[in-house]
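The complex is shown incomplete by one protein chain, all other protein chains being positioned as in the whole.
Moving on to chain A:
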Amino acid sequence: ALKDGLLSQVSAALKEGRVTPTELCQRCLALIKSTKFLNAYITVAEETALKQAEESEERYKRGQPLGILDGIPIAVKDNFNTAGIETTCASNMLKGYISPYNATVVQKLLDQGAVLLGKTNLDEFAMGSGSTDGVFGPVRNPWSYSKQYKEKSVPKSHSEDEESNWVITGGSSGGSAAAVSSFTCFAALGSDTGGSTRNPAAHCGVVGLKPTYGLISRHGLIPLVNSMDVPGILTRCVDDAAVLLGSLAGHDPKDSTTVQDDFKPFELPNLTDVSKLSIGIPKEYHAPGLSSEILALWSKAADLFKNAGAKVVEVSLPHTRYSIVCYHVLCTAEVASNMARFDGLEYGHRSDKKESTESMYAATRREGFNDVVRGRILSGNYFLLKQNYEKYFVKAQKVRRLIATDFVKVFRSGVDILLTPTTLSDAAPYTEFIKEDNRTRSTQDDILTQAANMAGLPAINVPTALSERGLPVGLQFIGRSFQEKQLLTVAKWFEKQVQFPMIQLEEVKKHDSDVFQHQKSASFS
């Protein structure tokens, strides 16, 4: 059993009967209701969750819990298939679509006794970096309502205060990040194709892990970019991310892109001696637009490692600035292919047009997809035209190799872990964010995160400090392929050093209970 971490503490409380799975579930459901204004959830599966909690309780009574996740309330991003529960991808195309099966990662969580509270909000089809472009509306960052943010913000007028001031969660897994951040669940699944788990994790002050490509099954995750997508893990501390990883990783015969190597779940050691570590600081990640605040924090973090005895070296990933361009081409190309399945025939929205198959497909897709999705499909098709294929698609694949090789070279030179910022700045107010279009925003916001997807490497956001506006800022660690244990060990050490403050939310105080007290003492204040 894990000694540290929130999940292990709650698990202990469940085993000892200090709290029951039903109580946990009910508290979370109540909190979801009272934080509805965050718009973090698209579907709340109240009945099934309570049923799962009851079954968990029976197991605890018999002294036979399935494991550390038994009875733990979790949330899942709404682009994972969940049997019997609506899966929308925040799109009109899939409104009303009830999944006939569970994604492998969902099944694994349920098999461990986890309680599925509901499906979280996202940008439509996971395309975006704000969680603002889904059909159910934008997700609000819980920190918008925190004491820390309110103290620092200057409202224009009292009535305008909260309504116009709220900040975005980042995206596209904003709902999951907000859910974890606001205590409505203990862990959540996101997805990460260009930073979609790490970006909202940074803005919402939670841990966001992008595992190595090929480690966790994508079966049942509605695909965006098959060669880059991974399920992402959002938790309140690094130890919990390790627990989730342990439950989810491993070969899946239903996903041929999962490696066949045996995966052994691990406990994270409490690292005390970092003198054998070599931390790389990629100079190209000092990207244009990086806020001076985050630059300073990044520098401070590097010093932290240096002062603790680690070797800290500046390294170079020369093709960094092309990775966003490369991503743009490869992503739209794969999207063009993946979105072709939505034609209205077998599932999802179907237009009433009857003249011909093609006109029905065209009308269905016209009605079902938003501008962002349609834009990417059209761009992708352009890059895949015969006359453009070599020039754009193959070219991008070549540049991809160069980017991946950059990382290989750096890791081969003796660097163990890379330390970079996760985002260019803290979370923007919604009114500011929507001034630019989705593609522009994604281009800006993904710049620090998506090279890791290009190379398939594991990466994690660790909440580091609060900005001057009272909002979370995180830093990113990137590790070697399949070396999650080392990555998380270093991340855990760093987490312990920085003591990121807990969010002070009015709503949570109202629902205060032993369990939440538990959380408070378990995390750092």
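Assume a residue touches a chain if its C-beta (ideal position, glycine included) is under 8 Å from a C-beta of that chain, and two chains touch if they have at least 3 such contacts; residues count from 1.
Criterion: contacts and distances are computed from a predicted model.
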| item | value |
| --- | --- |
| Omitted chain (choose from "Coiled-coil and C2 domain-containing protein 2A", "GATC amidotransferase", "HBAD protein" or "Vacuolar protein sorting-associated protein 26A-like isoform X2") - UniProt protein name | "GATC amidotransferase" |
| Touching the absent chain when the full complex is considered, from A:T443, A:N461 or A:T489 | A:T443 |
| Touching the absent chain when the full complex is considered, from A:W166, A:Y361 or A:F411 | A:Y361 |
| Contact with the hidden chain (one of A:S91, A:T332 or A:T489) | A:T332 |
| Residue among A:V207, A:L248 or A:A455 that touches the chain left out of view | A:A455 |
| Residue of A:F125, A:F369 or A:F411 in touch with the missing chain, whole complex considered | A:F369 |
| Chain A, residues in touch with the chain not shown (by the definition above) | 97-98, 100-101, 213-214, 227, 253, 256-257, 259-260, 319, 322, 325-326, 328-329, 332, 336, 343-348, 350, 353-362, 365-366, 369, 371, 374-375, 377-379, 381-383, 385, 391-392, 394-402, 404, 437, 439, 443, 455-456, 481 |
